[in-house]
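In what follows, a single structure is set out as structure tokens and then discussed.
Shown here: the complex without one of its protein chains, the others still in place.
Moving on, here comes chain A:
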Amino acid sequence: MSGRTEGGAKERGLSFRPKSYRMNRALRLIRRRLLGALPVLLIVVVGSFLLLEAAPGDAVDAYAVSLGGDAGMIAALREAWGLDGTPFARLTAYLWSLLHLDLGQSVAFSRPVLDVVLERLPNTLLLMGAATALSFALGSALGIVAGSRPGSFRDRFLSIGSLALYAVPGFWLGLVLVVIFTVQLRWLPLSGMETIASGKTGFGRALDIARHLVLPVASLGFLYLALYLRMMRAGMAEVWRMDFVLAGRARGLSRSRIVLRHVARNALLPLVTMLGLQSAGMLGGSVVIESLFAIPGLGRLAQEAVGARDTPLLIGIILVSAVLVIAVNLLVDIAYAMLDPRVGAGEAQA
């Protein structure tokens, strides 16, 4: 493998790194990334606080729209909800409670933010996870089909088709799927996460949820499919020109073996990077899809939090999302380090 000298490997006189070394490297990577994440989270918290502060009107104004009330009542509400101090005082109070791992109380739900967020998180994770799996698996598979013979008819067809799909807005795709599969064919349920108050449990319930997720996952996943497809295809087109592919051919390897073992495998690495980057993008896309399909997830919750000017809730959501994105990227880094020994070696030694 790598020709560079490295302490542990040399002492043991091994020409490749043992498993324990690789684990160590991964652990150090995790530690470094987590430490690096702290300032990111702080910036996220302060940034979103300031943004909400800049929006006209606060939680009491949002509430007064339905309730009315005179100045005295409004002032009393501001005090009760802790909105009467200066922005700086409120921010420091919030950061102080955050330091104690307390995400605070949601104004709109009158419940702890963490409870509200954790209630919605599984739905979003399920939606995002399934959509990511769909777009990654289908995208890279079709990318291999397209990239196995760059410039062929099926390559052109798949590339153009995926681009067209990518250009379609998510909500429109969702609406079209609804019209076809729910309104016309009646194959799939329209919206929600599961059949309301159905009393189903276990496998029956899992199946029910899966049926409800088909359309939202398809509308969200198809959008990102094109990215993976095109990336896979472009990567493969490049690898085809490499010397080792030529060498493989010279050795008389079968075409399918070259495509799968040599070309596709080497083109896969950038896709893993993309996977990490897309996790953030998908959180954004899920706001629209969650509203359209009435899925109680984080995206819709964030939208409601903005409308109600529920600062603690919104920051809680953003914080949890940021942690999610950081975690996904960390996993991607680890996967990357596993796939390509060159990556992270220098960092882990430091």
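The rule is short, and it goes like this: contacts are C-beta pairs under 8 Å (C-beta built on N, C-alpha and C of every residue); 3 or more make two chains touch, one makes a residue touch a chain; residues count from 1.
Criterion: contacts and distances are computed from a predicted model.
Engineer: UniProt names the one chain left off this complex as which of "ATP synthase subunit delta", "NADH-quinone oxidoreductase subunit C", "Fe-S-containing hydro-lyase" or "ABC transporter substrate-binding protein"?
Structural biologist: For the chain missing from the view, the UniProt record says "ABC transporter substrate-binding protein".
Engineer: Among A:Ala26, A:Leu103 or A:Leu292, single out the residue that touches the unshown chain.
Structural biologist: A:Leu292
Engineer: Out of A:Gly47, A:Gly192 or A:Gly284, which is the one that touches the chain we can't see?
Structural biologist: If we include the chain that is not displayed, A:Gly192 is the one touching it.
Engineer: List the chain A residues touching the unshown chain?
Structural biologist: Touching the chain left out of view, chain A contributes residues 55-59, 61-72, 74, 108-110, 116, 119-120, 175, 178-179, 182-183, 186, 189-193, 196-197, 291-297, 300-301, 306-309.
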